[in-house]
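Not every chain of the complex is shown here; the ones you see sit where they belong.
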């Protein structure tokens, strides 16, 4: 064998490492600016992604790199247990995606959750088992056996895309007996209220009624770049988890406790109790205090400190002062907030809470979140 | 087996197809605007890409989708023959990437070139065999046997990244005896003058001396989104092929005939004979004819109709008229082009060719391309 015919394993390993290291060098992480809420850090999570190990089109490490690039803190790779269209080329090993991605996640400072997708016809549909130890142990013919195997590992069981047109051609989410069975056994912990590009408002109400965790995921198969126009401001659907600290265990605790919201397109979806402090953390009124003489008006600056757009609409009247009927604040923007004194007002300094709704923050019944803009106003004659 | 335990193959095939079809729906193709030249269409090509079938991190179809999205016309998938770091998980089959990507390319209207990368220590280094019929036939221990097998299939043989620091730690491209052997046998047809983020000016001159084709490729392993800041205007390195028509055969003919240039970062690199008409196709002077009285001046509009920025610097004097010393035209922009009459000029209407260099168009010796701006001027006293 000539010298040009030989190629040492050492050389090739070096080559490979060069490629691995350089993938994110010079890249920046685009973090959507979303505030923490009192007592918790807000972590950006995607609990539903695929790789070449089922019907996705990327290597597991790509899911980690993309997540770091897009500003996520936590991801799960959840390849299908029962659906392996690449099996002619890619050996079936349900634990392999996690194993291949684990060190990359650790190196980038991301939390990787081990998971898998139990993939059945509707009913029951598809379910992610999250925070498991061994995905292969879930590969059982009977659906309930698979779920039991997951639960015995401490899994969080998530019902995926109940209204997906691939399984519900009319787009209607339906609750079947099997779901009651799961609920009664304590084997159902959350439902995807948002999956990919779909939002199921009816499911949001199910979660409130049945005390289940609301989750929103990308269910991404292709590289995210081929699915979202990042330059145009698009982002993948994600779950905001309000965790006590930035650890996998704290994420798991928050998921079981239902401390989540969903960031989907320009919307935030979730329970009133989490949306309220989240919204309050997004905006601030500046450069007051306000002073108005007579029935005049004055301007303050209203700043959106977050990357979530804020669409305010007035939701009632204050007896002393009126604010604008509606206001749109793009991400990280400041606009003028003009308040006017009503006729025949008293003089003095008042702490006023102008009532508004945020039309893109969706609580029970897909209703707009009520919020207030606090302003201290000094009125004179 | 319960009904929820069964899942028909038909159902899963439908699921898979939904995913496949939707990957590019709603996506737009971002075509860099690069003009055709007289007699040829200008095709944007990348002849060096990797997938999970060697050390890349995407499924072969992703290379096609990305290429369509980024505005390419032609790609080759060139997985390493001898380097298979994923072989524990992905079965080795050198023809498989092409077979998996072929129908997707046809569906999207892209030309897919079958290729592979012969991967050896330096010397001789790495070589792409392009336009082949059977990659597996090239998997031979002796380097020259591998090349011969390629040539016997009609391959275009491309020497990859001769100055790559993975093989030449000082970054210097070196010509070894084995390369002379290849050249003398007629087994070497082109060299990567640009690979990934590297440009080798010395190699550009080799190509001119030895009548080899200049090629620029991305050598991409990760999804392109993780390597380029598209929103910031970055693009992958690509070869511009001047082909008689938009067919694989015409691309192959152009490659063997050396009708190429390289579009790399903000540069165009190539032979004078192709850069000249390409540059002339990029700009146009508008809203004349110009009229100047005395030693006054007038403005015309200079428009860059392409997506290649144009950096003009004056390269000599015209006896009648002076133009600006330098001018920068961002992609698709129009700027004012001010010309002034010199003292003691004659009166009359003159066809003037103001001499300029385009500092980002690189010909032999990495010199800036000479070009002219034609302007018809009427001078009066």
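Chains here go by letter, A and B, matching the order in which they are written, and residues are numbered from 1 within each.
Keep in mind that, in the parts below, a contact is a pair of C-beta atoms (placed from the backbone, for glycine too) under 8 Å apart; a residue touches a chain by one contact, two chains touch by 3 or more.
This is a predicted model, so every value here is computed, not measured.
This structure file defines a homomeric complex of 4 copies, of which 2 are shown in place.
Assume only the chains that are shown with their structure count from here on.
Here subunit A touches subunit B in the complex through residues 1-8, 11-12, 14-16, 18-19, 23-24, 27, 52-53, 55-59, 61-62, 65-66, 69, 82-83, 85-86, 88-91, 93, 96, 100, 119-121, 123-124, 141-143, 166, 178, 221-227, 230-231, going by the rule given at the top.
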